[in-house]
Structure formats: structure tokens, C-alpha cells
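The other protein chains are all here in position, but one chain of the complex has been omitted.
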Amino acid sequence: MSSYGINHCEIFVSVQGHDFNLQFEIESIKNERKNFGGLVSFLGQVRNDRDTEKELLFLELEHYPDMTEREIISICQEAKDRWELGAIRVIHRVGKLVPGDNIVLALVAASHRNEAFKASEFIMDFLKSRVPIWKKEHFEDNSSWVKSKQSDEELLSRW
Amino acid sequence: MSSYGINHCEIFVSVQGHDFNLQFEIESIKNERKNFGGLVSFLGQVRNDRDTEKELLFLELEHYPDMTEREIISICQEAKDRWELGAIRVIHRVGKLVPGDNIVLALVAASHRNEAFKASEFIMDFLKSRVPIWKKEHFEDNSSWVKSKQSDEELLSRW
Amino acid sequence: MKILYFSWLREKVGVPNEEKDIKATTVIGLIEELVQLEERYAMAFSDLKSVRVAVDQKLVQDLKTSIENAREVAFFPPMTGG
Partner (left out) sequence: MKILYFSWLREKVGVPNEEKDIKATTVIGLIEELVQLEERYAMAFSDLKSVRVAVDQKLVQDLKTSIENAREVAFFPPMTGG
């Protein structure tokens, strides 16, 4: 868990096994700065429909301790430099997760909605293919590592 | 308050005076469909920094009853037609609001984050200048109607 | 016909809505008819570029839109929701 205050944009990043609560995270931002105007959040959850043939039992998220958190912080700092933001909070879970569980939360507060939207999309695009986290899907009788998507890689070129 | 289930995309719209709770709204979507994959939310709040000279005492939101809700529903239906979405929930408050109060919430659940982001931006852009709601700012010694921004109007052309 | 006013149009006209017998058959005809009635209408409609119109709760772009058979017509400034 890391917290940095830079140029009045508070960056908070946590890579953790336990769950988080969106409402609590929003309240944390509100307490820091009462008037953010607009807040965009992306909440990602475990689906069980990746493979329509088989039912997903659980997802296992492996990561590279230390590096994961540092890479996420550096993505947030890049976002803070590109847009005028009030606060960023990113939480990424690791370990075993079942369908319906929260995986990731990216919150961006800003005075203008357009900047909050852009920054939030930027952060999610880079989380997908630039942060050392790998997902393994476990089914009834087999398991396999999730393959990176070419489409995710291509999305990065828009920034 | 209106709720429609169309093409498996649940649309819920409410124009109300009382506050809402983001966590509760997210749980409502989760109960309807366990696996949305990605959920993008925009939460707008009353700032007090619109005019740096004066302190905003409160904001008054006037609207055109019946028409407001119908216009929001029609924006949500347009979003549902353009992108593959799992659920949309939009809540817009009217009446007197003080700085820090919630004004608007737009939640979009989808299997793919890109579609959830696009739909959420689309809905917010149209809420800004196509829904019959007007804001009046009340300061210590005067009050004035918020002027529509040319930049908000121009944003519509991107869709 | 029911005529509604919102925001500063409501403040200038002085009432949120009113029932009126109207001869006009188009939006612009209605505006001209109102403006003839009293000074407060003339003030409210002094800059038509800032006036938006809904006929039976549907936004209309063209002031020549017909209001025959319309139940209600609403006048208001550009919207500032969201």
C-alpha cells in the first residue's frame, strides 16, 4: 500500500489479497478533497463466461511483488502528468478469486469529467498489459493461463 | 423511477430529490446479473469553486417533470443500441444541493471495459445538454443561472 | 393549450405555467402572439437564440414546427444537467 501527494493529486495504490469497498474508497477521496466535481470509477469483477463451455471455478492471480505496485504507481503518475486530476486510487487484488469477486478498482477524481474519463481509461489500458500480473483460470477438470489479447496491446497505441 | 428490461440490458432511471448510494446501486446491478465483468460509474458532485471569488451557498436544480426522466431513458436506450451493455442505472437529483452533495450518477455494466467507458461518457455528454434540467447558483448576496457551455455542446458531435 | 416556462424564462414571464387560448398554429406564431400580449413576454423572448422549445415534451429544433393538436408547449433556456 502506497500513498503519495504530488501536485495536489493524491495517488493511492494497493495490491492486496483481501476485498475492497468502492463506497469506502470514494469516501476517502471526499475526505481528502471535498469538491472533486466528477469521479469516474472502473470496477472489474471475475466473470464465469470466458469459456461458454465450461464453468469457471476460480481465478488465480499471480504477481511480481514490489514491481507490481511500483508499475501501477508509475502509470498513475503518468496519468497525473497528462491530465489535471484531483486524486487517483487503484486497488488490484491477487490470489484466488471466484466469479462475482472484485478484481480491480480504478478511481479518478477531477474537476472536469472528460479528464477523469480519459485518465481512468488510460490507467485501465496500461493495467491490462504493462503490470506484472498473470491470471490462471481453474475449471472442473483443467486449468489454463489467460492469454494476453492483441486488442489490449493495440489499445495502448491510442495514448 | 422507471425500470425497463430490454435485450437483457436493464435500464433504470430515477430523477429524485433525495440522495443515493453508489454501493447500493452497484449491488443492485450485481443482484440482477452476477457477472458484468466491468462496471464504469460517473459520480458528479456539487463543487464550490465555480466562481473563485464567491462561496457557493447552494445549488438549485429545476427540471421539467415527466420529460426529464423520459429524455434520460431515451439516452440510455440509444447507448444500449450502440454498445453491448449488461445494465445501465442513471440517477439525477433535483432541488437544493449544497457543496459536496451528490448530483448525478451514471453506472454502466458491460462485459468489455471499452464499451462501458464509451457508453458512460455518451450518457454524461447528453445529460449535460439534452435533458431539461437547469442549475441556479446561490451565493451570499446574489444568484445566477448556470450558462450552458459551448464546449459541452461541441462534445455531442463526437458521437 | 398549456404553456410552461422554466429557469429564467419562468422568472421573466412570472409563472411556471398557464392555460391559454391560442390562435397560432406554429411555435414561432405562438411566441409572436405571446409577445404582443404583455411586456414580460417580450422580455422573455427578446433573444430567441437562447430559447429552447418542447412540444408535448419533445424537443423541437424548428420554430416553424406545428402546434396544432399539441397539449403543451414548453419554453426554456439551453439545458445544464449532469
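Note that the chains take the letters A, B and C in the order they are written out, and that residue 1 is the start of every chain.
Keep this in mind: a residue touches a chain if its C-beta (ideal position, glycine included) is under 8 Å from a C-beta of that chain, and two chains touch if they have at least 3 such contacts.
Keep in mind it's a predicted model, so treat the numbers as computed, not measured.
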Wait, the hidden chain, what does it touch out of the ones we have here?
A
Which of A:Arg70, A:His112 or A:His138 touches the missing chain? It is A:Arg70
With respect to the chain omitted from the figure, which of A:Ile11, A:Val104 or A:Ala119 is a touching residue?
A:Val104
Can you list where subunit A touches the absent chain?
44, 62-64, 66-68, 70-71, 92, 103-104, 124, 127-136, 145-148, 153
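The rule is simple: only the chains that are shown with their structure count from here on.
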Of all the chains, which has the CA centre nearest the overall CA centre?
B
Between subunit A and subunit C, centroid-to-centroid distance (C-alpha), Å:
49
On a C-alpha centroid basis, what's the spacing between subunit B and subunit C, in Å?
26
For subunit B, give me the residues that contact two or more of the other chains.
44, 124
Where in subunit C do residues touch two or more of the other chains?
82
